[in-house]
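Quick one: the structure is below, and I'll ask about it shortly.
Only a single protein chain was left out; the remaining protein chains are all shown in position.
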Amino acid sequence: MIEALSAPVPAEAGSPRRQIAPERSRRRWAGLLVLLALVALTLLLSIAFGAKPLSPAQVWHGLWQPAGTEGDIIIRSLRVPRTALALVAGAALGVAGALMQGHTRNPIADPVLLGISAGAGMCVVGSVFLLGITSLYGYVWFGFAGALGASVLVFLVGTAARGGAAPVTLALAGAAAHALFTALTAGMVIFDRQALDTYRFWTVGSVSGRPLELTWQILPFIALGLALAAANAPGLNALSLGEDVARALGVRVGATRAVGMAAITLLTGTAVAACGPIGFVGLVATHVARYFTGPDYRWILVYAGLLGASLTTAADTLGRLVARPGELQVGIMLALIGAPVFIHLVRRRKPVRL
Amino acid sequence: MSPRKRQDPMDAVPDAARAARVRLRAEGLTLAYDGTPVVHALDLDIEDGTVTAIIGPNGCGKSTLLRAFGRLLKPAGGQVLLDGRPVHRLPTREVAGLVGMLPQSPVAPEGLCVADLVARGRHPHQTWYRRWSREDEAAVERALRATGTLDLAERTLDELSGGQRQRAWIAMALAQETELLLLDEPTNHLDLAHQMEVLDLVLDLHRDTGRTVVLVLHDLSLAARYADRLVAMKDGRIAACGTPAEVLTEKLLREVFGLRAVVRHEERTGAPLVIPLSRHEAPRPAPARDAATDAAPPLGDPV
Partner (left out) sequence: MGESGTGAGMSAAVETGTAGRRAERGPGRGPVPGRTPLRAGPVSAVWRPRAVLVPLVLALLLAAAIVVNTARGTSALPLGEVAEVLLGGGEDRSRIVVMRLRLPRSLVGALVGAALGLAGAVIQGIARNPLASPDILGVTTGAGVGAVTVIVMGGAYGSVSGPLADVGIPAAAVAGALLTAVVIYLLAVRRGLNGYRVLLVGVGVNAVLASVLSWLLIKADIVDAGRALIWLNGSLNGAGWDTVRPVGWALAVLLPVALVLSFPFGALVFDEDTARGLGVRMTGARAALLLTAVLLTATATAAAGPIAFVALACPQIALRLARTGHPPLLASALTGAAVTVWADVLARTAFPDIQLPVGILTAALGAPYLLFLIVRSGKARTS
């Protein structure tokens, strides 16, 4: 029986892994280091540059020996909080995008394009304006509910067809969900000037003007989401071979999907509740990540998180520089950066297969 | 000669002795998609250590049956027994350690290399903390060697020819190291040489390791050449079951496939060869419909 095959392999024969993958494995670890450096760099740039030019000495001073000067206040109460939020939310959105692409096996999956951010947004806006909830701990749950509802909707649509929906079907389902939720949101705020004023600044997607406490508040949710995402990676790898193969390999497909959905809900819902709908981070980060790592979700998720963090921070920094003394919100910057990537993806002669 | 399993002389053997020889069995199995039954109250034993080929016309429920054996489809009635236990009550992971299954035309993400694909076959043997043990490594290497894909290990699937790609997928199923292997049309979309290549590989595996293999095949002559037992299905029921010579008769081909054919026997191996007849080379001009109502007109004598 099996014994014939499982004869001990001579040690000198070497493993296939050792034969085939040392090069790529080293490259993946090296890439990880480069990414960490990138995150650190964007972090520094985000603190150093902004609407008001500050000298490196002033920045240093503000960070380590704050004395209440104007520069110190800018650094400590404006730039550090928004940088922290951009990093955390960006990582969350990057990982959420990778999970969504993996579960739908669809190269254009992204929380905003699929209407999940809009769903979370509708519930957050509703809880703030209709129920009068003002604290993050109050309305973040509504964000989860909205993200969950929208992602269940999109997943139902995305898995209705065998082997996953075609990109176009999913994109259209997302567009429909997005249109539905934004119309309902608009209906809630349209006649209330106060609500409208808050809503319009929230709906562009921005990390500015949030206190540092907010980042601390969302951190537990994001951490839980990231942990679930990490647990989801092996199952996702098997699922990328199709549900039948995954099941034949002993993956509990329903459970894997449920964990993935929970992670997506946590990550997207939290990020949207904190920053408003920021699009294209997940899309771009995941594609860049996949380009470097190949189709292994254990690596893609890590890369996408780091790339999402640095991309969001860099876009936020850039948005402050291009429109001085005002700024372009990070949501707009990312749409301007991300849409060309998206259009490039759909223009490819052979569509990306996940 | 009666090919029905039920009337097989094996029925005389006591149940305990049979259980040792049959690990996978369908009992009164009814399978349905969205309430539409595809397989009706079907009984089938897969004998251990054999290569069984399931044949039948398109839509007869072959692949559906195989999916049920692989626990991919929940029965609407009856059950699939694995070692005497209903397979749908067993945990997914446990089944995956016993039965390997390769569905029809599986799809892989772009840029996946052969070694990674095969390594994913180790999933049922891995845990969240033990992701790449020595056994995993050894099993993947054996699977790559057995399928002759070791040299292709670093190539991505997209770069491979159809036959190479199919061998890589089989290697993935092999790396699972299960004693039962279910293959759904492993020769799909392959030219004849590559079909032979894949089936030779299956036969090697069977001979070298005594694996039990169940495969769905479309080419009847190839099925007869490579399988120990044939199961012919029609409209979700078993029309015949037995050795290739028992099953592949002109009468059965007409009844199951609606195909007028001559069955010859290959000189060296004695395996039946199916030679289909075109409407234009009919021995007599009568329409086929009338021929079918006749009681098995002699279209050609078996050698």
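Each chain carries a letter (A and B) given by its place in the written order, and its residues are counted from 1.
Assume a residue touches a chain if its C-beta (ideal position, glycine included) is under 8 Å from a C-beta of that chain, and two chains touch if they have at least 3 such contacts.
None of these values were measured; they are calculated from a predicted model.
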{"item": "Contacting the left-out chain in the complete assembly, out of A:Pro53, A:Gly187, A:Gly209 or A:Gly254", "value": "A:Gly187"}
{"item": "Residue in contact with the excluded chain [from B:Gly28, B:Gly59 or B:Gly258]", "value": "B:Gly258"}
{"item": "Of A:Ile133, A:Leu196, A:Leu224 or A:Val253, the residue in touch with the unshown chain", "value": "A:Leu196"}
{"item": "Residue in contact with the excluded chain [from A:Gly50, A:Gly260, A:Gly282 or A:Gly331]", "value": "A:Gly331"}
{"item": "Touching residues on chain A - with respect to the absent chain", "value": "108, 112-113, 153, 156-157, 160-162, 165-169, 171-177, 179-180, 183-184, 186-187, 189-191, 193, 196-197, 200-201, 203-205, 279-280, 328-329, 331-332, 335-336, 338-339, 342-343, 346-347"}
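Note that in this section only the chains that are shown with their structure count from here on.
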{"item": "Separation of chain A from chain B, taking each centre as the mean of its C-alpha atoms, in whole Å", "value": "44"}
{"item": "Interfacial residue positions of chain B with respect to chain A in the complex", "value": "67, 70-72, 92-97, 99-103, 106-113, 115-121, 123-124, 126, 128, 131-132, 134, 137-142, 144, 146, 150, 153-154, 172-173, 176-177, 179, 208-211"}
{"item": "Complex contacts: residues of chain A adjacent to chain B", "value": "1-2, 4-6, 8-9, 13, 15-17, 19-21, 105, 163, 231, 234, 237-238, 240-242, 244-245, 247-252, 290, 294-296, 352-354"}
